[in-house]
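After this line comes chain A, so read on.
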Amino acid sequence: MKKVELINVSKSYDKQVNVISSINVTIEPGEFFVLVGPSGCGKSTMLRMIAGLEEITEGTLKIGDRVANDLPASRRDLSMVFQNYALYPHLTVQQNITFGLDVKRMKKEEQRAKAKEVAEMLGLTEYLGRKPRELSGGQRQRVALARAIVGETPICLMDEPLSNLDAKLRAHMRSEIRRLQRKLGITMIYVTHDQVEAMTMGDRIMILHEGKIQQVGKPIDIYNYPANPFVATFIGSPPMNLAPATFDKKTNELNVANQIKVSVQTDDLELGEGQNITVGVRPEHLQPVTSNDDIKEQFEVEVTNVEILGNETVFSFQMGESEWMAKWSGQWHIEIGDQLPVKLSYDSFSIFDSASGQLMKKAVDHGHYASQSGVSP
Partner candidate 1 sequence: MRTSLPQKIWLYFLLIVTSAFVFFPVAYAFMISFMTGPEIIQGKFFPESFNFDNYIKVFSRLPLLNYLLNSFIVSLSVMVGQLVVCSLAAYAFVFFKFKGRDFIFFLFISTMMIPWEATMIPNVFTIRKLDWFNTYQGLTLPFFALAFGTFLLRQHFLTIPKELHEASQIAGLSRFKFFWKVVLPISKTSLVTLGAYGFLTTWNMYLWPLLITTNQSVRTVQIGLKQLQSQEIATEWGVVMAGVIVVIIPTLLLLFIGQKQLQKGLSQGALK
Partner candidate 2 sequence: ACTNSDSSNNSSSSSSNSNGESSSSSENGSGEDKVTIEFWHAMSGSGQESIDEIVKGFNESQDKYQVNAEFQGSYEESLTKLRGVGGTKDAPAITQVFEVGTKYMIDSGYIEPMQSFIDKDNYDLSQLEENILNYYRVDGKLYSMPFNSSTPVMIYNKDAFKEAGLDPEKAPETFSEVIDAAAKLKTDEMYGFSMLTYGWFFEQLVATQGGLYVNEDNGRSGDATEALFNGPEGLNVFRFLDTMNKAGTFGNFGTNWDDIRSAFATGKVAMYMDSSAGVAGAINNAPFEVGVAYIPHADEVQRNGVVIGGASLWMSKGIAEEEQEAAWEFMKYLTTHEVQAKWHLDTGYFAINPKAYDEEIVKEKWAEYPQYKVTVDQLQDTIPGLATQGALISVFPESRQQIVTALEELYQGKDPQEVLDKAAEGTNRAMEIANKTKE
């Protein structure tokens, strides 16, 4: 249980300045902290700085309560899953796993027992005697994971540790990692590209973009109240649909992409006439129209693309200059070119200031409540 604190941390490489710029964040002891962001935004770099593998160009890094900028990596007492695994090619899986334990002067037998235990958890038992090059990609990744887990260090850094595993195994590993982390009170910093991992594993998520923090918060809050269009489109898959809009004070309507008009029902928002705003709607809020729906809240679209994912169907249509997507649960027989009526309510809009990107209106909480007697809206 150790705190990790970054104060004004920046990082530049020879060929690229400010890969990370002025990051301020405190990761609480025992927290599961998820780091997401587009490829190349500096996630790995940040982990590597915390691990002590990369010099901190500017700012202060504190581990526990100690300034750690100059602390050598070997004395930070943390473990890490490298994005590219970094397995020792000359050691067997077993030796790779127990490599760090040896340093801690653990007894050989104990090491073996530990390795066995972890290997079992990760389904590596049969492969303990092999060299990494005799393993499949996913197996290698699991070895990397095992190596990080087995040490039970107070801080653990994982860089996309499940990217090469299949969905089933990944689901299993997700819960195992979470369980372990809780049990041992590990402070976890976890990089992922997987939406499910990001949403379900973390106590908090941090979204990074071009080396700058976009938002930090609980997963569900970030999903519901993205701080800016970038976050809005980054979290959630398919991403939130965005379109420029203008407010017509007379009719009290939003003119979205000059294509549809949505009436504004509340006055909680200070909108100037003609102010440039961007509205966002999550694909799942573009719902099919049922017979008893309000005619006003619906509009018709022409389908430009359809993907059936099995348990849900995603289709696209044009909204002004951007392509919007709607996600409907279940399998829908939709063909490209179909004209579909789609329901959309003002409540589900997130509204951003186009200039600053600031969130001006949150989408109204769409939580459902289930009760024994049935389901309320």
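Selection rule, in plain terms: all candidates are chains of the complex that A comes from, given by their letters.
As a convention for this text, a residue touches a chain if its C-beta (ideal position, glycine included) is under 8 Å from a C-beta of that chain, and two chains touch if they have at least 3 such contacts; residues count from 1.
Treat the numbers as computed from the prediction; the structure is a model and nothing was measured.
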Candidate touching chain A in this complex, from 1 or 2:
1
Touching residues of chain A toward candidate 1 in the complex: what are they?
48, 51-53, 72-75, 77-80, 82, 84-91, 99-100, 102-104, 131-133, 137, 140, 147, 151
